[in-house]
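Structure provided below as structure tokens; questions to follow.
Missing here is one protein chain; the remaining ones are kept as they sit in the complex.
Per-chain residue numbering starts at 1, and chain names A, B and C are given in the order in which the chains are listed.
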Amino acid sequence: MTAVAIPHIEEHHDPEGSRFGMWLFLLTEILLFAGIFLLYAVYRYQFPEDFHYGATTLHTLVGAINTIILLTSSLTMVLSIAKLVRGDRKGAVVMLGATIALGLSFLVVKIFEWGDKIGHGLFPGSEELMEHTAGENMFYGLYFGMTGLHALHVIVGLGVLAVMLYRLARKPRMTVRLPAPGNVALSLASGDGRKLWDGTADADVDGVEVSLTYSKNEEMLDKEVTRLENAGLYWHLVDVIWIFLFPFLYLIT
Amino acid sequence: MSHDAPGGVVSYLDAGKGAGFWPWLKSWIFTVDHKRIGILYLVTIMSFFAIGVLLGITMRLELIAPGKTIIGPDTYNSLFTVHGVIMIFLFIIPGLPAIFGNFFLPIQIGARDVFFPRINLLSWYCYVVGAILAVVSLFAGGGAPDTGWTFYVPYAVRTTTNVTVAVFAAFVLGFSSILTGLNFVTTVHRMRTKGMTWFRMPLNVWSLYATAWIQLLATPIIAVTLILVMLERMFNLGLFDPARGGDPILYQHLFWIYSHPAVYIMILPAMGVVSEIIPTFSHKTIFGYRAIAMSSLAIAFLGYLVWGHHMFTSGMGDTSRWIFSLLTFLVAIPSAIKVFNWVATLYKGSVQMEPALLFVFGFIFLFSIGGLTGMMQSALAVNIHVHDTYFIVGHFHYVMFGGTGFGLIAAVLYWFPKMFGRMIPRKPLYIGFGFMFVGFNLLYFTMLILGWQGMPRRYYDYVPEFTTGHVIATVGSWILVAGLLIVAHTVLKAVIKGEPAPADPWGGTTLEWKIPSPPPHENFVELPVIEAGPYHRPGGKTP
Amino acid sequence: MEEHTRIPYSKYLMVWFALVLFTGVTIMVAGLQVGGWSTFAAIFIAAIKGTLVLFYFMHLRYESGLFKLALTVAMLTLAVIMALTFADVSFR
Partner (left out) sequence: MYGTSSTLTGTIDNIFLFFLAVSVFFLVLITGLMIYFAVKYRRSKHPEAVQIEGSVTLEVIWTVVPVILVIPMFWFGFAGFRALRDVPEDAMVVQVTGRMWDWSFRYENGKETDKLYVPVHQAVKLVLHSVDVNHSFFIPAFRVKEDVIPGRENYLWFKPRSTGSANVFCAEYCGQSHSYMMTEVVVLEDAEFRVWLEQEEAEEAGPGAVVLMDRVGCLSCHSMDGTYDTGPTFRGLYGSTRTVFRDGSRREVVADEEYLRRAILDPHADQVVDYPPNMPPPVDLSEEEVQELVEYIKSLAGEAGGEGVQ
């Protein structure tokens, strides 16, 4: 029996469809947080005073700063997409870079905030907390659980954005190795057969490596936009969740 | 051996063959072809199912007499936990959607693949990683988990066994499930072929579509619940720790918010299969197409409202107990509608008792018993007595095994010729069915009786009053497994030795019967255009 | 690139500005100590902010009805979970 090549699956390009898929995924993320919001709602209902007290121990200012950081990162994200849609790859890269920088600063602030709380012995299961009321234990459990889960999503989001940044920033490049002993003559022709360039290599080689750098055509860019849009959707969702976390943990009194 | 279909089209099984072992293996494990991914699932899921069965049999052996028979209590406790985890998360939830959904959903709507072929492969890898983790949890560190598949806190947080790994395994498997669901919903929305309107989709597709929505909307809840259990164990988060004000009952809420809808993830695809098989073997269009299609959505929706019926004795408020009880009674109605429509389809049909149809009959009978015992459990007064007894164990084996399990076998027998291009001999299947049916009822009906008499579940040992029942059940399990072995042997042999199958061995009407057996890569040479309902036959009304 | 929506930069900036503004408002309202209303106000403002992000930054406004339907279904699910859990918690 002879080898039969697997024909390539016809690449269907359906941006709306892939966005829909992404949205479905986002819905599952919303429901993931819904589970922990449910816990929050119940414990808040059971221990309103302690939650009030707990909220006052968090630094509203720090939370507000982080809120602004995330909101701004959402703005740069959406600008990055807008630039790419308009064909401005460089602008898109800059905006994406800004988004990542803002995301990182969010995490840095978060680390300091956590560090502060842990420094005061306020972390789940600490001896300090054991002396406090049940409600405060629940509040801090939720504080660390919710912001931790959110931070995890920020980290994943940053990873996705970093990949996108790499894709957009690098010049597309293709390298092929062709084995060919001895003297080699090279010629380059365009897709429709026009001759572009001719040349020969010196004496003894066991092959040649050909590298091409090229800029993306319309269709490839289009696919990048779809990818960037989906990455952006994820990033915005992380923002939306924070929009709810912030008042729930820092403000509601 | 070659499956070259007429017209020189190469079957999906043969593509990539002949270039040596490694290329061949790669052509499978890196495939993005939905049919091959279906086969990958078939092989992996069935392997784990075999392990689950083995564990089940070992438990039955232990329970044949009071006191220690072959294993100690720790081992027994791990056995039912791992049996439950494997059967639920590795066998029955992925089972039908991942195997037959992957294989047939695109074909049945006239598509060349699912919408996200690569994510589809990723979802299989998630399954494999989850499965490996589940196996690791058996052997690593503190010993196999011993919490029951429900992982109830506080016990699941206190025990020193490998709960964290097992829980993480379930989490990863949940991911696999979400990705499959996401893929199916998008595929159904975006890739139906020309003329394939919503109400011309086969009922199997409707079932899978409804299932996919449950997978999307329910699975995240178990994901976060399992994350919390892990955090609780690793970082002492305290959210469920009663000593610090946490509420163990909230854990039960979160767990069942997922796990009740999950039972419909298990049964809906099987109902879809039944809705395919009955029209085919009675040469008749389905009775009440729209009612069946809509009842799938109704089950998906109502299934979300009833989780509390697992917690009637937990100390939940009395108000919510009756609310959940009332809602639970309502969820039975769409199932009843389906059963009535199936039976009505047989009326004035031209019925051919192929093995697949026989297993469907088994399904209807056993699932009805399971469902009706479910109704008994939803009655508050009865539930208080039977909760956490063998009555429950009987109920869920009737619905899961008698329902989905038999449905799965029916699906194998029905679609085998299409998937492998070979026929399965009938006679051994009839015999196998006989054994399975008798063994099944001996095993599980006895459990119902034991449960009513007060035998609690998850019991390593029991008082002597219950001995007779346990002996009967154990003997039943042997007969059941004998039947299973006959069926499995027949099926496996047919993979290699079966007669070649024609494109349409049964006289089916849906699209998969219009392409060669086995189907070519990318399914259709030219995408079909649909002009009639899925079960339309000559003599029926024009669509 | 006809498939992708083009929205003027200025609109994005306006939305961002509104978001920041609402952040300020919600902090102020919390400072007012208006008792039970403060919870309600905080949730309400968060919902507005969330909607802004969903509709403009995430382009939900320009997507087909199916996307909105899907989101509604998820929200409904959330509501059902909350309601039925509270059917227990608040009547214990």
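Here are some notes:
Assume a residue touches a chain if its C-beta (ideal position, glycine included) is under 8 Å from a C-beta of that chain, and two chains touch if they have at least 3 such contacts.
Just so you know, these numbers come straight off a predicted model, no measurement behind them.
For the chain excluded from display, the touched partners among the shown chains of the whole complex are B. Only one residue in the set B:A19, B:L122, B:V136 or B:A336 touches the chain that does not appear here, and it is B:A336. Of the candidate positions B:V136, B:M376 or B:V471, contact with the unshown chain belongs to B:M376. Only one residue in the set B:F139, B:W198 or B:Y347 touches the chain that does not appear here, and it is B:Y347.
Residues 73-74, 77, 146-148, 152, 154-155, 158-160, 242-243, 245-249, 282-285, 287-291, 313-315, 318, 321-322, 325-326, 329-330, 332-333, 336-337, 339-341, 343-344, 346-353, 361, 364-365, 368-369, 372-373, 375-376, 378-385, 387-389, 452-454, 456-463, 465, 537, 539-541 are the ones on subunit B that touch the missing chain.
The rule we apply is simple: only the chains that are shown with their structure count from here on.
Counting partners per residue, subunit B has 189, 217, 221, 250, 253, 257 as the residues that reach two or more other chains. Of all residues in subunit A, those that touch two or more other chains are 16, 20, 24, 27, 30-31, 34, 38, 42, 46. Taken in their complex, subunit C has these residues touching subunit B: 66, 73-74, 77, 80-81, 84-85, 87-92.
Touching subunit C in their complex are the following residues of subunit B: 189, 213, 217, 221, 249-250, 253, 257, 304-305, 307-308, 316-320, 323-324.
Of all the residues in subunit C, the ones that touch subunit A in their complex are 1, 3-7, 9, 12-13, 15-16, 19-20, 23, 26-27, 30, 33, 38-39, 42-43, 45-46, 49-50, 53-54, 56-59, 63-64, 66-67, 70-71, 73-74, 77-78, 81-82, 85-86, 89-90.
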